[in-house]
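Before anything else, here's the structure in question.
A single protein chain has been removed from this complex, and every other one stays in its place.
As written, the chain order gives the labels A and B, with residue 1 at the start of each chain.
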Amino acid sequence: MAVALELEGVWTYYGPIPALRGISLRVEEGEVMAVLGPNGAGKTTLLRTVSGVLRPRRGTIRANGQRLDRLSPARIVRLGIVQVPEGRQLFPELSVSENLRMGAYTRRDRSGVHRDLRRAFELFPVLRERLKQPAGTLSGGEQQMLAIARGLMARPKVLLLDEPSLGLAPALVTQLFQTIRELNRQEGLTVLLAEQNARQALRIAHRACVLELGRVVLTGSAQELQDDERVRQRYLGQSQSHREEVRAEEEKS
Amino acid sequence: MDRRRWLIWLLLLGLLLLAAPLARGYTLYVWALAGVYVIAAIGLNLLTGYAGQISLGHAGLLAIGAYGSALLVTKLGWPLALSIPAAGLLTGLVGLVLLIPALRLTAIYFAIATLGFGAAVAQLLPNWSGLTGGHQGLRVPKMALAAGSDAERYALMALATMLMIALAYNLVRSHLGRAWLAMRDHEPAAQALGIYPPELKAYAFVASAFFTGIAGGLYAHLVGYISPGDFHLGISITLFAMIAVGGFATVPGAVLGAVFLSLLPHWLSATRELSQILYGVALVAVVVFLPYGIWGQLLVGYYRLRFSEERWAERGRALLARLQRALRPMATRLALAASSNPVSLAVEPQTRNTKRSQRGGGGPLLEVEDVTVRFGGLKALDSVSFTVQEGEIVGLIGPNGAGKTTLFNVISRFYSPESGRIVLDGEDLLKLKPHQLIERGVVRTFQNIGLFPYMSVLDNLLVGEHRRFRSGPVSVALGLPRAKREERLFRAQAEQRLAEFGLLMLKDAYVWALPYGTKKLIELLRALLAEPRLLLLDEPVAGMSQEERERMGQLIRRARDEWGVTVLLVEHDMSFVMGLCDRVVALSFGRVIAEGRPEEVAVHPHVVEAYLGEEASLGSRA
Partner (left out) sequence: MDILPQLIVSGLAAGSLYALMALGLVLIFRTTDIVNFAHGDMAMFSTFVAYVLITAYGAPFWAALLAAVAVGFLLGVFMDQVVLRPARRASVISLLIATLGVALILESVAGWLWGWEPKPFPRAVRGAPLILGDVVISRHSLLALGVAVSCAAGLFALLKLTRLGTAMRAVAQNRLAAQLLGVPVERISMLSWGIGAALGAIAGLFIAPFVFLEPAGFVKVMLKAFAAAVLGGFTSLPGAVVGGLLLGVFDNLVGGYLTTQLKETLVFALIIVVLAIRPQGLLGEPLHRRVA
């Protein structure tokens, strides 16, 4: 399989403080890769560095053999690497339709844009009903759908998703992740998914890595990570000892 | 120490005076005028640099001081020694008037409002010609000792300037100066530590206006003639340029900037145009090359050298070792307790219970009843109720956006709920303002660290003692023995506490230079030193390494076990919460969805669904 995105020894700083400390990572074409880790581990920094919003101080980022780490964010979008940022980041006073059109800002093919608009409405029918409404008036779930639909309007080859489950009810999260999986299966969309909700992310990911304090501490297939004791303990919410304890309690009673 | 400082002051003054006979009259005049700028710039710096309120209208205050003193002398025949301080006080009162818009406006609006204030004064002066002499201006007696030479005026100005610098130093090195910086850099944290912003801002406005008024008075009697043209907008901006170039929030910076920019045109014997262009270029250059100003940059460079991050990382490791040692007795006891029982964690509640009953506590300390908070149409909290018993460690969990931090902000009184009650040991907390909570023993930390980056560790701890200081601004500025004694006492106390924790080596380190984990620790320490009954911790271990998390956990437990602190904490790290907390309250979409012992809550179907995803938990699968 071809490599869709490759990071090598990437260091990104906020002032004097390194937020990424030598990240190396490969995302294969057509796979869903999850980036897990606690708040402040550097997941968002990682995605923003790939998108060119933050500049790495050291290291290289490549997509299809091309260096990204010196390109402007606009050029990176044109290369098909598109991010749906954390917390939705819609344009609250722009209408749903205007938000979607902003997603296609870099594109010149009118008919293609029109087709993708229709596809967005197929994926998220509720957006069609809200077309003229300011994005700020949508509900949390609708906003997240709009954010993803907006990202898709740029025709990404690689979609970077930052914390899409943030603030969504569980049923919605499941639905959303289902959509992401479908996009990946049907259209071969490559996805780099940063998530705190490790359980949900691992269910749709092929591979995953764990970030801690700006370093990759673990990489593997989704199954391997699911079975890893440390991951279970830290990110799936329950530890081995804990489970034993609960079982002990249950046996007692 | 104090005597040495006196000597330095006298030496400086002596040098300034000795230089006088060497210079020509005009040079002396120019230097004396620089003194006026120094005092005014220090005044502006108190407000803008320290208290963070941008003023572009200080020329208006300068004018009030100048005209005030001039009129007191010419119309009422007061002596200069009285009229100048009186003019300072009068200007101070006007400064108090400026406080009113400042309390309501954001920084940039206030800056615009001060621009308007300057323009208003500049328009009033010529129009109130009965008093001010209109555009013609006023002729004013010059200051004099005997013959009234330039050298005399120079000497008087040198003396006055030194005096005002000393007053400024006394102010900024006191609890007031610390509170100003604290408010500027993190107002909520300052409030949570007992600082009442309107009060502190009032001091800053009055002090700033007083200094500027004195400068105005001195100006009038140095030059001997004042007119409205002396106080145009350009002067306000020049003053602003002086502190920007010299460095915000430092006294030497203001002195340096004022002397430098007021003498520069004379040195270059520049025309009005050229000197203005130079000011302009200086301002732009400062922003691009020296964002902290000349003096600020020197300080930053010095601290970079002395406290580089690598060095602190090294020291941090040493620190860790010391802390571990300090905590060892505690750890041994826990280990012993653990070894006596096969199920390691299960025994702990018992030990805790015995401890609690020894203290005779155990009643509800904090009661949250039916609290609802609405932002726009969104219910951030929806009739949330729970209690925290005395001596408990309670964890508040829930997905991002569940309302945890909102709840913290309600308890610490930054938000007011639409309905509901919050009761601390029988007292209604909703009646209090944020700064009053610390007196009731409620202390909080902040998700993004509520330390003040441009202050030393020791000063950060001292802000936590702010409420205990009794001396007011006047006794502080004058350096009265009472104020000095108080400062010494609290400083010694804070140092002693740092020493107890093996952190004394950190006392002079600026907080911004410290590694993240150390900052978190210091914030917790500051909170503990306030001797809280209820400690609110907002994500105490976010972004910390495993080692640091464990240390933090031990510290929190020690606080509860040994000092009887009750803890309510928000945290995402589930294993941390499970390991530390006696009880857990789970929130989702603003509602309490589960409450109970950690192991119960962890397997509670609602929690599993909301927090961990809808799939059955690993626990039940196993």
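By definition in this document, a contact is a pair of C-beta atoms (placed from the backbone, for glycine too) under 8 Å apart; a residue touches a chain by one contact, two chains touch by 3 or more.
It should be emphasised that the depicted structure is a prediction, and the values quoted were computed from it without experimental measurement.
Asks: Counting contacts across the entire complex, name the shown chains the missing chain touches.
Replies: Contacts of the omitted chain with visible chains: A, B.
Asks: Among B:L47, B:V73 or B:I237, which one touches the chain that has been omitted from the display?
Replies: In the full complex, the listed residue that touches the missing chain is B:I237.
Asks: Of A:G40, A:P56 or A:P85, which residue touches the hidden chain?
Replies: Residue touching the chain left out of view: A:P85.
Asks: Which of A:E29, A:E98 or A:E224 touches the chain that is not shown?
Replies: Selected residue, touching the omitted chain: A:E98.
Asks: Considering the complete complex, identify which of B:L17, B:L96 or B:A111 is in touch with the unshown chain.
Replies: The one listed residue touching the chain not shown is B:A111.
Asks: Which positions on subunit B touch the chain that was left off?
Replies: Touching the chain left out of view, subunit B contributes residues 48, 54, 56, 100-101, 104-109, 111-113, 115-117, 119-120, 123-124, 127, 188, 232-234, 237, 240-241, 244, 248, 271-277, 279-284, 286-288, 291, 405, 408-409, 414-415, 446-448, 450, 538.
Asks: Would you write out the residues of subunit A that touch the absent chain, in ascending order?
Replies: Touch with the absent chain occurs at residues 51, 53, 72-74, 76-78, 82-83, 85, 89-94, 98, 101-103, 105-106, 150-151, 154.
FYI, only the chains that are shown with their structure count from here on.
Asks: Show which residues of subunit B lie in contact with subunit A when the two form their complex.
Replies: It comes out as residues 309, 343-346, 399-401, 516, 539, 542-543, 545, 572-575, 578, 589, 599, 602-603, 609-615, 617-619, 622.
Asks: What residues of subunit A sit close enough to touch subunit B in their complex?
Replies: Against subunit B, subunit A makes touches at 16-17, 38-41, 140, 163, 166-167, 169-171, 173-174, 196-197, 199-200, 203, 212-213, 232-234, 236-239, 241-243, 245-249.
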